[in-house]
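Working notes, structure below.
Complex shown without one protein chain; remaining protein chains in place.
Our next item is subunit A:
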């Protein structure tokens, strides 16, 4: 199939439809609005009219998504920054009922209203669960629009396999830019669900009722299984690297260029790029431990203010038995340039940059 030029927010919507999405509820918010706009007519075009709802607010949108999911639909919502915070209670309810759904977060940067700058400031919120209680969601962290498409296309199988929520962790720049991509064919759910509200009262939601230790055990087992099966990452030149960048999404593309240029200058740089940020790919760090005795440290590159993923980098290094310092460059809004990332690498190697952990 020929490649076509598509905008991130539109491509992810079309890919979700092709993956079987048959219900969408959302509310306008920059920089995710094109997803809502596109689906408002596209769902009509492909015979899913009435299953698109422009909701009165973000809270309603996620509660609609839960209702649709409970009735067997492949349901999705999309938002950004403050809109996702409003949905967080719903994520927790969905976790309690083991309802699968997909939520696209086209991240903006900043606290409160934030700004329309691109960023990765929602890492803690989206990776650690967001709402009340203990739960996780599968969090895809695509670095280009093709990966955005592939994530949305695959999301439903993952969501239904584990009966878990899926977050697609996009970024303002990724949603707004265009790239040449290949769109997969329409597909349908292979096996009918063995649960769901159909009016007969015979199946229902089939979630574990009650409270107490049996729920705790169920949750522990469920999330451990996802953690074991869904770690995904890309490692580049980590076998002999002295310092390894850890970055996801758009900053990871900058870090790849930085690795190429640092290598050309004789610096032994490498990169681990998590493709999913929950479950976090701690196996990538175990691989480094197994093959690379020369590694001297990890540098987390993030587009937020305080550094958030760096904590998971440090934990993954510890888990792998790598007793090396972990550094962080929190760039703030936008995406850092290659030179800036290289400067940070050099500040680390020269001892000028202080370690975080």
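Heads up, the rule we're going with is that a contact is a pair of C-beta atoms (placed from the backbone, for glycine too) under 8 Å apart; a residue touches a chain by one contact, two chains touch by 3 or more; residues count from 1.
Assume contacts and distances are computed from a predicted model.
Engineer: For the complex's missing chain, which UniProt name, "2-oxoglutarate ferredoxin oxidoreductase subunit beta", "Thiosulfate reductase/polysulfide reductase chain A", "Xylose transport system permease protein XylH" or "STAS domain-containing protein"?
Structural biologist: So the chain that does not appear here would be "2-oxoglutarate ferredoxin oxidoreductase subunit beta", according to UniProt.
Engineer: For a quick check of understanding: of A:6, A:21, A:39 or A:73, which residue touches the chain that isn't displayed?
Structural biologist: A:73
Engineer: May I ask which residue of A:6, A:21, A:39 or A:53 touches the chain that does not appear here?
Structural biologist: Considering all chains, including the one not shown, the answer is A:53.
Engineer: At which residues does subunit A meet the chain that is not included here?
Structural biologist: 22-23, 25, 50-51, 53, 55-57, 59-61, 63-68, 70-73, 75, 89-90, 93, 197-201, 204-205
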